[in-house]
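For this depiction, one protein chain was excluded, whereas all remaining protein chains were kept in their positions.
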């Protein structure tokens, strides 16, 4: 942490800053220039977080040099995390595809989709039972009934299952049925939900918020991990920009950036990122090539009848074609699928 | 709603689109050009929301012409909403200032701040008991204890009180103590929380999400209103952009845009928008001039000791000075303060 | 400037960094923590700009603490700059309004608009002779013919005149006719044009780029000033965000931010920022209240026939009404109009 003093600071206020730093058991290193005086502060960052050095008299501003997240930080755990979901590995040299409908609509729709997912090579079935929708008049999900259909689909196909929760109440219900809990973009900073998810004993997939920086995202993961649950998967799903030809802008660079900052596994969701069926195949190939650990893909037995997000869903044939196209890319990066 | 057909659509698929529209009891109007064929759809938008016409074969895309929110829409209630909080009016010709600390820290800190708020002319005391913080290692709020201090401060000063809730659990607790419930930027699309807030009988102030469009914001208000609680106040607090010299970018135009779209009252929060104490006074004047219904301002008896967001808090003298500077602007726009 | 070393840097590489710094006649101050080692560098920033310390072995990154612009910097000239355009002052306690059509279309249109501008209290007539248009098939401006009409309008009304230039060729022509040269948002980083504008002896109004940070904007101003022309006016005209209900997002905070960083005068353009006629009056009031030095407003005798940007133009009556509404606000901030 670096403290930048104001240009015409008083000696007294300067001493005061030093006293505050040293009073906390930290060390201050000075750097005086003609126009700028800096104080480098050395010590445990978490203690400092509860103080506000930038409010001390004659302090101009404070620059954070190191990260505030610790458990998610690669500096403190250099080996990549591989999460074992009952035999299905996320991370390491496995490439995992999570596929399924945006929303669970009926027993038959889900089972049909699950079979298509399995046939295409997916290892995990996604399906929304609690849907976060912009308008209250849109379809909101089947809730617990949907979870039951998911459990039946797992029974029938052997696929692991993942579902999004949008509240503590939904989390409580979902944890009884599914293998992985998903926290969506709109809830990335629903800190109470994150803490609850930190207290369960199932992996959590955390999607990036619509305008979250990578550092905020890793701090959100830290919320889950600091409660005891270190099985966190990160999912890049596009950020909001001024560009309108795609629903969001897939930040493909997030994958190598995350690789350099964290040991957690990384999934890419090209369906939500682009919102356009025709772009899913090229973006999936890009995700494989950039070394993501897996993909989340929307499929639907009959996209033109889907109750939500059909425009970006693939039908079973298209999904099959997609994974066939992806296989040589996955081999090339040295992963198993 | 306008449906744009693909360039080389088949007659059959075109007929199918028409049949779907008419099957729902809606009317289709055609417009065929050399390169583009459009179908204007007339009827109740909410029924259409559950269908996905853009997935019909040979449909290129669908353009929404009118809004999906109804209760929040000025078209359906042209008169401005004035919310009466036990005698304090929000909206109409009253100008209201909500002031207080970012976080409630202690009984004394809050009481001292409440007195300063009252002395400066504020009618409502703000204070955070449940704090949404980026890092789990930052101070998280006093929770119910903080709510009690707030109720005591109301007792002592006569100010009405507002607090942010970050979960259904917090909402349940807060509704027993405070006069207005606040839902913060990070929870603007925490739809479960919005629905719960729609079932209480106290006003709700809904802050704009960090990257929410105005339409999404009004749809979030619609979530609250559609559950029965029509006393919603909107609060602009800055959006996320690439500019880094302010914490967020205050979208001052949101005020006239909202005026043209909704009847709900509008508050501006220059403290969170800018993150810099020195910018609060000019931005507050701008908010008055642009015809906002009020301001939310952070104050602290001793900002350099504040446990959160001190850099943007005013001390009692500065708050007093601010309201003194604002009074002639408030008079000029024809409001009472 | 602060140099952050990589976590496991070698002694040798560390020494090398110190040698490079000292070899340039600068001073290095060390700050070693458990996880992070920093080097504060003290000396003339401009010399450093030509070196790349972040490329030295084992350097993690470099943090810029102070600004790279000097002539535009308030630290080096604390008194506000007032520009005298042949008797019309921009800055100081004068409030200036520049009004006129987006594009000069004909002699009569311009003269009629100039009379309306004058009647409403404008002191400067704007008018575009060279139009930067997104599509090559849109109207591109009357070029030199338009400049002549502007000069005639000045003759007839006594208003000073400003026009945008989009190339060195246009600059050469315009400087012969107009009182102020405008460089538009799309050319804010057309550095060759900036340098040319730095060699003329007329004031230059520099609009902010669509996604320029305030620091980049001030560096662009520095390009003009470093060539000898210190009469630069800054014009905020909205930045690009994800919000679509206004054409751009007026960054009203830019005014106080600029006040804290530079001595140059600041104009606000609510017409281009919002793109919607109905929002111009509230945004103009906000600009006055936030202490801008003036406004640029689009007017047109007959906006529904304007060849460009008519949707945001005011007709003469509306402009008259606008300035009447603004007068009490301008008085309140202690300015003359």
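Going in written order, the chains are labelled A, B and C, and every chain counts its residues from 1.
Following the convention adopted for this analysis, a contact is a pair of C-beta atoms (placed from the backbone, for glycine too) under 8 Å apart; a residue touches a chain by one contact, two chains touch by 3 or more.
On a predicted model such as this, the values are computed, not experimentally measured, just so you know.
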Displayed chains contacted by the hidden chain, counting the whole assembly: A, B, C
Which of A:115, A:138 or A:246 contacts the chain that the document leaves out: A:246
Per the touch definition above, residue among A:1, A:114 or A:255 touching the missing chain: A:255
Residue ranges of chain C at the interface with the undisplayed chain: 46, 49-50, 52, 54-57, 68-69, 132-139, 166-170, 186-187, 189-193, 195, 209-211, 216, 219, 222-223, 226, 240, 303-307, 310-311
Hidden partner chain, residues of chain B it touches: 2, 4, 7, 27, 29-36, 38, 40-43, 63, 65-66, 75, 240-242, 244
Residue numbers in chain A that touch the chain omitted from display: 211, 213-215, 239, 241-246, 249-257, 259-261, 273-274, 278-279, 282-283, 285-291, 328-329, 332
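Everything that follows uses one rule, which is that only the chains that are shown with their structure count from here on.
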Centre-to-centre distance between chain B and chain A (centres being mean Cα positions), rounded to whole Å: 26
For chain B paired with chain C, centre-to-centre distance based on mean C-alpha positions, whole Å: 31
Sites on chain A at which at least two other chains make contact: 240
